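Complex shown without one protein chain; remaining protein chains in place.
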Amino acid sequence: MADLTQTVLGVDWQSPVLLASGTCGYGEEYAELIPLDRIGGLVTKAVSLEPRMGNPPHRVAETPGGMINAIGLQNVGLSAFIRDKLPWLRENLSRARVLINVVGHTEKDFVEVVSGLDDQSGFLGYEINVSCPNVKDGTLFGADPETLAKLVAALRHETERPLVVKLTPNVPDIGLYARICEENGADGLSAINTFPGMLIDIDRRRPVIGNVSGGVSGPAILPMGVYLTWRARQATSLPIIGIGGIRSGSDALQYVLAGATLIQVGTALFVDPQVAIQVHQEIDDYCERNRVTLRQLVGALEIPGDPA
Amino acid sequence: MADLTQTVLGVDWQSPVLLASGTCGYGEEYAELIPLDRIGGLVTKAVSLEPRMGNPPHRVAETPGGMINAIGLQNVGLSAFIRDKLPWLRENLSRARVLINVVGHTEKDFVEVVSGLDDQSGFLGYEINVSCPNVKDGTLFGADPETLAKLVAALRHETERPLVVKLTPNVPDIGLYARICEENGADGLSAINTFPGMLIDIDRRRPVIGNVSGGVSGPAILPMGVYLTWRARQATSLPIIGIGGIRSGSDALQYVLAGATLIQVGTALFVDPQVAIQVHQEIDDYCERNRVTLRQLVGALEIPGDPA
Amino acid sequence: MHAPIRCWAEVRSLREAAQETWWLEVHAPAIAASAVPGQFLMAGFGLTQVGAPFLPRPFSVGWTDRATGTVGLLIREFGAGTRRLARLRDGDQLLLLGPLGRGFHIPAGRPTVCVGGGVGLAPFLFLASEARDSAAEVRLLYGERTADRVFDPVLIAELTGVEPIVYTEDGSIGRHGLVLDGIDVSDDPVLLGCGPTPMLNALEKFARERGSDLQVSVEEHMGCGIGTCQGCVVRGVDDSWLKSCTEGPVFGAGELAWPI
Partner (left out) sequence: MHAPIRCWAEVRSLREAAQETWWLEVHAPAIAASAVPGQFLMAGFGLTQVGAPFLPRPFSVGWTDRATGTVGLLIREFGAGTRRLARLRDGDQLLLLGPLGRGFHIPAGRPTVCVGGGVGLAPFLFLASEARDSAAEVRLLYGERTADRVFDPVLIAELTGVEPIVYTEDGSIGRHGLVLDGIDVSDDPVLLGCGPTPMLNALEKFARERGSDLQVSVEEHMGCGIGTCQGCVVRGVDDSWLKSCTEGPVFGAGELAWPI
């Protein structure tokens, strides 16, 4: 067994592999299928202040090499989350870390969710979702530099827990947003959320997805995610959680070499729930075979012609 | 045979299917494989003022559901294009229309290429490439509203031929750029160019692509292209050429329903050169089966709940 | 309900049972052992095989043989995923997740009328075969548009021991008309429905008017199949969204907002 341990966001991680927000619910269902305590942890489905109904069906469909979803951030809302979901996480996970994915319509929404959660136990910190393409105001916070700066600063004021901001891929320069997060006190970045996309049923001449458009995820976006992770890496020194299209150790290692300290597996879970364990195992095998620790691989991409 | 004719960019088109820039060279090679005069036409490889060397290999590689390329706009330059390439197009194509894809490092570059070409014969108009992710300044013009506005206005001043601007997908709101093109005198839009991406060879710990990053194309980006076409359609009344991941009539019709009048087939040509003919045929079959003309389908997407 | 099982299953046989309609048998003992009629499974090709449809597809458990560990699926070609499944060969491997969801609930002693439209036949093959050795009376009504779509009746009888009453819309085989026409509610049976939405809507109206108990199995696009993604919702009677993968796919008619 190779050394995959790291200290990130102020705590020790036994594995760099997390389950991505929205693809693992609140953990419970996957606990029956895989030993969650053997991986790094999970990120919950988005939690908003009030419960959200979400979008009409169809909410998911396959796209070439991936899928599109427009769940619309359906979730039970802050109070029900604390009452019904957090206890399970607290009681059933011991080594796996939990980040709570947070959304809001307004800065105040975000702040209230974080302040409402902050004195609870059972989780490590927050992943701030400013990048959901499936609700009207979903990327409002993620694509406008000033709004983002204000939001991050406000949340920083609210909590001492790790604050990770999940970036949208849909900007000309992700480095700009990465720096804004760093300057305003974020502890880490998640890159990336889904790409806005659309599928049309040509026989009915209607969108396949009830919400008209949705977010594209899965292997199709892997090269974009690796690129954006690498670009974010060059812009900041914050730890980056690499996300997008990961379905193997080799995919995950591309993110790690590009500069990610942790990675998340999302859509691939739908294809094979065991993927999280397998990704961990394959990273382990690679490190073992190459006699390196995971820490040595983070950002270790060699660019030919670059001064070493 | 259904009615696929349209009048777009001031001329009649017998087919909505074009071959995309960079994937069909200057037409000659495909003429041996498919009857070019049966489709709408083609867009040449980018032409720059001076010849360009392009990037070191590898320049292409497969990605999940698509490919990545970083050719680096290698091309023979304006004079050699006029001397060696344009004559073939002039002499060998009669019904297929030709757009010349134009790139430059500076506004002056673009202007000189257009003014250098304008009194030549053998082509219809220009596709202005402000969206190449594979050269340092490739999306400079496409992602900055003011620079784009100035460039389009300057080119409009230079030519009365159809001026189509090829948009980058990598912006939070493509509608903004679509409107800028329209306001500054463009005749049409092409949506979309490739997404920046990166592939890493985990054994060598190096980028697979010689240029480090490249542009992702192919089926993987189909839902993004359809979405961006639809967004651009809502922002302007300019005709839109839909591009990205098309490999069947059904893919092409998604773009048409979203608002594209013409479409381009790119990467799919590498998989099967006949795809252009097949896409045309499948659109024809669909129109025949549904007793509609192509014109009736453009933008005919029905959004449930929308007032008709 | 059992925890779902993730397993690779070997294809044992695939036979064409009607036009573009296939009967697939796979070896999946753990699923065969625990599935109940109305439950489904997600069938896919995993993440390492090149060139498969990406997401797994939901299919009703169509039959089980616990002795041999066999699970039977009825598969009709629809899009890319089902077309790929129709090209499986013996010995190929499928990645299964199941059994999933809530099955039919059949009160002891009540006769059941199963109303299957098209591939909606699948869960009733399983249900009828399970009931074979019990005293319960199972009547099977099965509708298709045309004769060439009708699932091989010999195979149905072999799998279930029940002879279906077949309806075709054009009367090209069996009885002419809609499957609803054949429902006899005189002995107060439980009605079970699975099939296209228009059929389910008509069935609900029929059952409501006659005061009959009705359970329906619904179809919605699915992501995870286990309740985490919220992808598969249908509208509940109180206007909330119900997850068809865990709260369904079988619902009591009273739980849903009709027409669906």
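Letters A, B and C mark the chains as written, and numbering starts fresh at 1 in each.
Note that a contact is a pair of C-beta atoms (placed from the backbone, for glycine too) under 8 Å apart; a residue touches a chain by one contact, two chains touch by 3 or more.
Since the model is a prediction, treat every value here as computed from it, not as a measurement.
Chemist: Can you work out which residue in B:62, B:160, B:288 or B:302 touches the chain that's missing from view?
Modeler: Final answer for the missing-chain contact: B:62.
Chemist: Among B:186, B:226 or B:269, which residue is in touch with the absent chain?
Modeler: The one listed residue touching the chain not shown is B:269.
Chemist: If the hidden chain were put back, which of C:38, C:53, C:164 or C:193 would touch it?
Modeler: Reading the full complex, the residue touching the unseen chain is C:53.
Chemist: Suppose we count only contacts with the excluded chain; which residues of subunit B make the list?
Modeler: The missing chain touches subunit B at positions 22-25, 29-30, 32-33, 45, 53-54, 57-62, 65-67, 69, 71, 74, 218-219, 247-248, 268-275.
What we mean here is this: only the chains that are shown with their structure count from here on.
Chemist: When the mean CA coordinate of each chain is compared with the mean CA coordinate of the whole protein, which chain is closest?
Modeler: A
Chemist: Using mean C-alpha positions as chain centres, tell me how far subunit A is from subunit C in Å, no decimals.
Modeler: Chain centres of subunit A and subunit C, defined by C-alpha means, are spaced 36 Å apart.
Chemist: At what distance in angstrom does the C-alpha mean of subunit B lie from that of subunit A?
Modeler: The mean C-alpha positions of subunit A and subunit B differ by 33 Å.
Chemist: In angstrom, rounded to a whole number, how far apart do the mean CA points of subunit B and subunit C lie?
Modeler: The computed centroid separation for subunit B versus subunit C comes out at 46 Å.
Chemist: What positions in subunit A touch 2 or more of the other chains?
Modeler: In subunit A, residues 65-66, 218-219 touch at least two other chains, as defined above.
Chemist: Which positions in subunit C touch two or more other chains at once?
Modeler: none
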